[in-house]
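Every protein chain but one is kept in place in this view of the complex.
We call the chains A, B and C, going by the order they appear; numbering starts again at 1 in every chain.
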Amino acid sequence: MTVLDVTQLQLILEQAFPGSEVPRVENVNGDTVIVYQPVDERHGRPGGTLSGPTMMMLADTSAWMAILAQIGPVLLAVTTSLHIDFLRKPDLTDLMARATVIKLGRKLAVVDVSLFSRGREELVAKAQVTYSIPTDKP
Amino acid sequence: MTVLDVTQLQLILEQAFPGSEVPRVENVNGDTVIVYQPVDERHGRPGGTLSGPTMMMLADTSAWMAILAQIGPVLLAVTTSLHIDFLRKPDLTDLMARATVIKLGRKLAVVDVSLFSRGREELVAKAQVTYSIPTDKP
Amino acid sequence: MTVLDVTQLQLILEQAFPGSEVPRVENVNGDTVIVYQPVDERHGRPGGTLSGPTMMMLADTSAWMAILAQIGPVLLAVTTSLHIDFLRKPDLTDLMARATVIKLGRKLAVVDVSLFSRGREELVAKAQVTYSIPTDKP
Partner (left out) sequence: MTVLDVTQLQLILEQAFPGSEVPRVENVNGDTVIVYQPVDERHGRPGGTLSGPTMMMLADTSAWMAILAQIGPVLLAVTTSLHIDFLRKPDLTDLMARATVIKLGRKLAVVDVSLFSRGREELVAKAQVTYSIPTDKP
């Protein structure tokens, strides 16, 4: 069902953001991927927690990975909307995203993303992300 | 009506993110602030446009500035939700945010944020951002 | 710039929901329409305010009207997402929606909707609504 594996997705991420530290793809399984952001003190913000932008970036990136795992390397798929609810302060450890494709249409894909700290079950944030899929996809 | 001016808001931003390049507060007027992100090639992404995370960060930061302009230096106000629709590819120039407080309650503040490229009228993204205001504010 | 006027939009609404009480289109001007829901006690809910579903329905309907005013009677345009922040209790009077098209693409249209009580300036709710436009539009 998936057409790209962990290694291929990781390579796409690294080529898309050359020279940057990018999140890491940990698992691909059916319509769901696990992607995480290794965390250190650079990501902190007032109150001693992970920054909101780090969480939003990971929600966006993991949604992109979940879609590409299904449709292949459509690099120009673009985010059309993102909604996120911040629920709890994450720990200063790996920030995990579980991203599940809940709609894969011809024009739009919608991904449900749960963010949590590695080793904990409770959610730190919850997002719904929509991508537009170019109709001239390979 | 506002209790902090451009200089004071800028200082809060710089102290909140020491050592980082932060957005710049350009104007404060009633319930609205203008904040911008100076843009160079580091912010680009595939397709040659500004990255989504840069836009989400600016929406979040400008909303925070708009709220602090009204209520003072409540550093621990935290984002509880952010919704953003991405509308057009921004130019590779200053990314501007016009953030207007549309509700300022005891517990929650809601901010309407328009993102556009400097010198152009059409929106590149539109966001609604909610912050929780700690009840033990100074 | 608009291709349908108030009377034509009202007729589309009435034909789309035959036998129902539908909102009323009050004004069309460029990319913006004003639509309102006449309100009586049937719309109330606990706490003596207008119901959330009434506000969401009006946000959705006014967004549809704003899009059709631009592109003509594309009856099968469908809502793909709706985000709404509820800000204040509306008065028990006409609920007004000012809906402005902020993106009109080939595939998607995004509409910014402000809800307020007739005769008052402050917003009671604020929404962003996305419609998918069928590619086989007339």
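Here is the rule we go by: a contact is a pair of C-beta atoms (placed from the backbone, for glycine too) under 8 Å apart; a residue touches a chain by one contact, two chains touch by 3 or more.
What you see is a predicted model, and the numbers here were worked out from it, not measured in a lab.
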Among B:2, B:37, B:62 or B:81, choose the residue that contacts the chain missing from this document, as touch is defined above. B:81
Footprint left on subunit A by the chain that the document does not show: 83, 85, 87-88, 102-103, 110, 112, 123, 126, 128, 130
Contact residues on subunit C toward the hidden chain run 16-17, 45-47, 52-53, 56-57, 60, 75-76, 78-86
Could you please point out the subunit B residues that touch the chain left off the display? 80-81, 83, 107-108, 130, 132
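Basically, only the chains that are shown with their structure count from here on.
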Central subunit by CA centre of mass proxy: B
From the mean C-alpha coordinate of subunit A to that of subunit B, what's the distance rounded to whole Å? 23
Please compute the C-alpha centroid of subunit A, do the same for subunit C, then give the distance between them in whole Å. 33
Round to the nearest whole Å and give the separation of the Cα centres of subunit B and subunit C. 28
Set of subunit A residues in contact with two or more other chains: 80-81, 83
